[in-house]
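Here's a structure for you.
Note that this complex is displayed minus one protein chain, with the remaining chains in position.
Residue numbering begins at 1 within each chain, and the chains themselves are lettered A and B in the order written.
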Amino acid sequence: MAHSQVTEAEHAEHNPALRHHFADEQQQKNAASLGMWLFLVTEIMFFGGMFCAYLVYRLAHFNAFAAASQQLDIRMGAINTAVLLVSSVTVVLAVKAAESGNRKQLVSYLVVTVLLGLTFLGIKAIEYKEKFEKHHVPGATFQFNEPFDDNGKQIPVNPNEAQLFFSLYFAMTGMHALHMIIGCGLFSVLAVLAWKGHYSPGYFTPIENAGLYWHLVDIIWIYLFPLLYLISRHS
Amino acid sequence: MSGQVDALYIYLLLVAGVMTTLIFLAVAILAIKYRRKPGVEAHQIEGSTILEITWSIIPFGVMLTFFIWGAVIYFQERTPPADATEVYVVAKQWMWKVEHMEGQREINELHVPTGQNVKLIMTSQDVIHSFFVPAFRIKQDVLPGRYTTLWFKATKPGVYHLFCAEYCGTMHSGMGGSIVVMEPQEYAQWMAGSASPPLQETGQQLFSSLGCSTCHRSDVQGRGPNLAGIYNKPVLLEDGRTVIADENYVRESILNPTAKIVSGFKPVMPTFQGIVSEEQLNALVAYVKSLSQPPGTAGLQGQPSAPPAETQKMQVQ
Partner (left out) sequence: MASEAIAANQAPTNYLTNGYGLKSWLLTTDHKRIAILYLISITIFFFLGGFFAMLIRLELLTPQGDLMQADTYNKVFTMHGMIMVFFFLIPVVPAVLGNFLVPIMIGAKDLAFPRINLLSWYLYAIAGVLFLHCMLVGGVDTGWTFYTPFSTVGSNTNVIEAGLAVFIAGFSSIFTGLNFIVTVHRMRAPGLTWDRLPLFIWANYATSLIMVLGTPVVAITIVLVAVERLFHLGIFDPKLGGDPLLFQHLFWFYSHPAVYIMILPSMGVVSELITCFSRKRVFGYKFIALSSVAIAVLGFLVWAHHMFVAGISLYAAMIFSFLTFFIGVPSAIKVFNWTATLYRGSISYATPMLYAFGFIGLFTIGGLTGLFLATLGIDVHVTDTYFVVAHFHYVMVGGVLMGFLGGMHFWWPKISGRMYPEGWAKLSALLVFVGFNLTFFPQFILGYVGMPRRYWQYPPEFQVLNVLSTAGSSVLAVGYLLPMIYFLWSLRYGPIAEANPWNAAGLEWKTASPPPTFNFDETPVVTWEAYNYDEIPPKEMEVPVGS
């Protein structure tokens, strides 16, 4: 239906990726870019609600939150942070490869990004399993007896408040993981399309915009990690 | 206070009425005067910045008067007088449970004398409710997990509707009651018919039966802070914060002791969450508050003859 009003001659002249309601490719690229930035703003507002809840409760229940936070595995969190930072680099390199028309490099970097993303998710799964074993998963099986280690002083805390920390921990990291899964799926699809030759220096907008999405998910983790893992780690 | 609310309401009605009439008239007159006539064209006018500024600033100025008057009334409504009689209210689905300091209990009714400031200290056992007395023009949501307060001074004897004004489930609309306002002599008679002990005595019994007095001693320094004289005074906590020991603080310290540990004490107090009911909590809070009253006036709080000067001194911060 979209093609019905465009003549054959006109059709032959433009990039097949150009959609017909746009005047030219530049307009399409600008529109896609602005659209993705707006979408990222909505994601920030979405996570923002949870960050707000976290902020309020951390101020109200500092000791319990610190005690619960100390039970998280800081090494795994740090490794995951490094993994994500590297994956953002590979995304940038993928965009560069697309820009210079290097199909093999583009596909490689996309695949590496997906692998790094899966690594992140794998480590997260290990962390979640550990939480489950220590009975730190909120709900019927939740138990919390660990005190807040304040520079050697052991302060017992209210288990309900610790459960609140873990509720927010799972909600926030879970939502983040969901976004990572979507990102991995997205990049997998893009890798296949790239291998088939869909992208060229003249058209690689989807790579750029997916890259923006990935960077945002990365930035959200950069905020999550210190807020969740690094409260009160003096030693 | 309700007179003030009505006066403000009438003022707003007048202003709104004038504005509405002006706009309706303006639209009607203009629509008729400039109705389409053959051969007569419309006259284009871009706008007028002066007019825009005028009709922004003047209405805003008028609105500020609404704000100021409303805020003054609200400030008074949210600041209970120091000499107010206290009554504890516990809301639950779907009834109001009232407990006077003297021990008198009521369900869905609240008896008060005329001419006396009454302060309600309210909490909910389950979901959010709202204590609404239209005749007094007051309302306050009643929350689970904390106290909220409401105060009034009834002036005319009578029976007035009490409604729940925050949707709370099946019988939200059936959670009504009455505020029964009586002349002081009748009220005293009614109060005398009470069989239960005064609230702070109930609290004192609980304080000892639950073991509180083991650590919170008044003779020597026990494992817990001495609670005499602490009500409404600032308290220095372990983490460096200072809080005021109001009803909510006392209540929280019973249910969640490790939340705000007093400076110099260890976190050894067990929680009483699930062990005490809302009514028992009210009694304990009332008892702790009574430890801050000057000797000889304990139990007389709420009587019109309570010496205000001494009570003021206790509450100086």
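The working rule: a residue touches a chain if its C-beta (ideal position, glycine included) is under 8 Å from a C-beta of that chain, and two chains touch if they have at least 3 such contacts.
These numbers come from a predicted model, not from an experiment.
Among B:82, B:95, B:143 or B:191, only B:143 touches the chain that is left out of the view.
Contact with the undisplayed chain is limited, among A:18, A:50, A:92 or A:111, to A:50. Of the residues in chain B, those that touch the hidden partner chain are 4-5, 8-9, 12, 16, 19-20, 23-24, 26-27, 30-31, 34-38, 40-48, 51-52, 55-56, 59-60, 63-64, 66-67, 69-75, 77-79, 93, 126-128, 130, 132, 134-135, 137-141, 143-146, 148, 161, 163-174, 176, 256, 273. Touch with the hidden chain on the side of chain A covers residues 1-2, 4-5, 19-23, 27, 30-31, 34-35, 38-39, 41-43, 45-50, 52-53, 56-57, 60-61, 64, 138-140, 158, 160-161, 163-164, 167-168, 171, 175.
Basically, only the chains that are shown with their structure count from here on.
If each chain is reduced to the centroid of its CA atoms, chain A and chain B end up 46 Å from each other.
Across the complex, chain A meets chain B through its residues 61-64, 155-158, 161. For chain B in complex with chain A, the residues that touch the partner chain are 239, 256, 258-259, 261, 267, 271.
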